[in-house]
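Would you mind keeping the following structure in view while I ask a few things?
Just one protein chain is left out here, and the rest sit where they should.
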Amino acid sequence: MTESATVVQAVEATNAAGDVGEARSLGADAWRALRKKPLFWVSLVLITIFVLMAIWPSLFTNTDPDNAVLRQARERPNANAWFGRDIQGYDIYSRVVYGARASILVGVLTTTFTVLLGGAIGTLAAYAGGWVDALVSRVTDIFFAIPLLLGAILFMAATQPRGKPYFVIILLVVTAISILGWPSLARLMRSSVMQVLPNDYVQAARALGASPWRIIRKHIIPNAMGPLIVVSTINLGAYIAAEATLSFLGIGLQPPVISWGVSISDAIVGLRTTPHMLAFPSLFLSLTVLAFIMLGDAIRDAFDPKTR
Amino acid sequence: MTTTTQPGIRPANATGKITYTPVDGRLLDVEDLHVEFHTDDGIAKAINGVSFTLDQGESLAILGESGSGKSVTAQAIMGILDMPPAKIPHGAVKYCGVDLLTMPDDRRRWVRGAEIAMIFQDALSSLNPVFPVGWQIAEMFRQHRGMNKSDAQAQAVRLMERVAIPAAKERVKAYPHQFSGGMRQRIMIAMAIALDPAVLIADEPTTALDVTVQAQIMSLLQELQQERQMGLILITHDLGVVADVADRSVVMYAGRLVETANVYDLYRNPAHPYTRGLLESIPRLDQKGQTLAAIGGLPPNLLRIPPGCAFNPRCRMAKDVCRVDLPALREVASGRHSACHFAEEVIDA
């Protein structure tokens, strides 16, 4: 143990208690660190814009995305159609704005499901131990052996989404990615809970006669959630990319549903002649994925004092 | 790091070897040393003007609580402070008259290990887990003395025998985790004394050990020190260990020396209220029915060391002058110094 480390740590501790009498949780301290990071603000602004787009696309455009002006198909960006028009004569800007909904929905729903499922199973495995733990470990091993995209393609192919309503297709995509996405989060939660379990405050609660449910709820989950939040934020971006890939391959969302993946797929035909058709949906997709990954990074840095 | 690429590490038998000889037995001369840590929240003043000396064959204890700056002092002498965040704005650490702080890096590296060696509290993390201990000791000789493999190995066995590791010949090939805590600390000591350093710094060498093992390690250290006439700096918070081992002791508080004295005076008649308070607050094995008296409060925040005497908020003798004037470390009796405005009163108490 070096004292230099002790000094630096002590300085942080004193800083934490600088304002006497004020209650400050670890979360509040992390927020203080987060507030100072430009990366965090950039990602937050981007995410806010995309989420607004998903909820109220009409805030961003008055053009009907389904209004095909065939005469102007493949038009380059101009004052009338900022991003130009695609092969069907749709306004690309408006299609990009309306496409955000599918991506954000898939990202948020998949993350919710994987966090709930993976978090619960991981916690259970770590807390129960014994054969439950062994079983969960083997099951996650099996899922790890299946590549995410391959598995999702198989699932989508088996459920035949063609022609089904918008939300059903979205849910199918969400299910496909969730089934393959939860095991990594379960693993993460399991190891995180196992680090929390031997802490004396868990033992103290047991000695007081607290019920297992109370121990999990009050002591284990709040202290074990950190890594799960960080990784699932980063994963959110990855899920959006996966959705786009499925749609691009023609087995996720399908026209007439508007989605970035579908737009990219449609634009491939004009890769050489009309690259703007490809560029704008791809740019938005990349920005969204990047924004979530940046947010995850920023949160991790805030929770991890090493990089502070 | 290898001998061929590091010109600073010169084998002892090579020509141009620099030798250091103490003048009048004086090994170390620390003069007005300051160390700061630059953090996001400001400058933490870990050491604020520390001066002391170490002679050949002397054992000096640096006594203090955590955050007093005792380990930082040792790291500054060793040159193993992380800079940044640490910075030495002022001061000198003279080894045989040569200032280590202004010495070129390659020379400093040579001094470290060969002339001044250090033992840490946690032997397990200080030894490399992937190499046998014998190899790690032998490497010292190969690097610094240019010995061949078998000679170095033989030397390693001899050293391990010297620090009383049973069956050294067989255990020379064992890995650090195969040794008990006490044995690992012995190996650390063997590595530290391998190159016959003139100064040995022991930073809480026995804090992690059980009391019976602690006694063994301390007596080994004492024995080696007397045998080789090393200067020993013992850094500890344990008043019992200091009483058993040290000749002279300096007491640190908030990065300053508050008292220096030979151990007999220090324990019989402390000259600083902090030292006195510490002695009253520890339970003694040889006393029964004792009343423990605690020093109130906590050591100060190094970012905001109180004005005047740093100990004044915890001191029950503090008067107005203590809150304003920083007391200098002054001679209060022959050979002993105290940094208290009322040192004479404390001694007479």
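Letters are used for the chains, namely A and B, taken in the order the chains are written, and counting of residues starts over at 1 for each.
In this text, contacts are C-beta pairs under 8 Å (C-beta built on N, C-alpha and C of every residue); 3 or more make two chains touch, one makes a residue touch a chain.
In this section, contacts and distances are computed from a predicted model.
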Query = Per UniProt, what's the omitted chain called: "Xanthine dehydrogenase family protein subunit M", "GMC family oxidoreductase", "Putative peptide ABC transporter, ATP-binding protein" or "Cytochrome c oxidase subunit 3 family protein"?
reply = "Putative peptide ABC transporter, ATP-binding protein"
Residue touching the undisplayed chain, where the options are B:Glu31, B:Asp122 or B:Glu161 = B:Asp122
Inquiry  = From the list A:Gln88, A:Asn223, A:Gln254 or A:Ser286, pick the residue that touches the absent chain.
reply    = A:Asn223
Request  = Just name the one of B:Ala76, B:Val263, B:Val332 or B:Ile347 that touches the chain not displayed here.
outcome  = B:Val263
Inquiry  = Suppose we count only contacts with the excluded chain; which residues of chain B make the list?
reply    = 1-2, 9, 65-67, 71, 75, 78-82, 109, 111-113, 118, 121-122, 125-128, 131, 135-137, 139-140, 142-144, 166, 180, 182-183, 191, 194, 204, 207-208, 210-212, 214-216, 218-219, 237-244, 263-264, 266-268, 273, 276-302, 304-307, 310, 313-314, 316-317, 346, 349
Remark   = Per the touch rule stated above, chain A touches the missing chain via residues 1-10, 13-14, 16-18, 20-27, 199-201, 203-210, 214, 218-219, 222-223, 304-306, 308
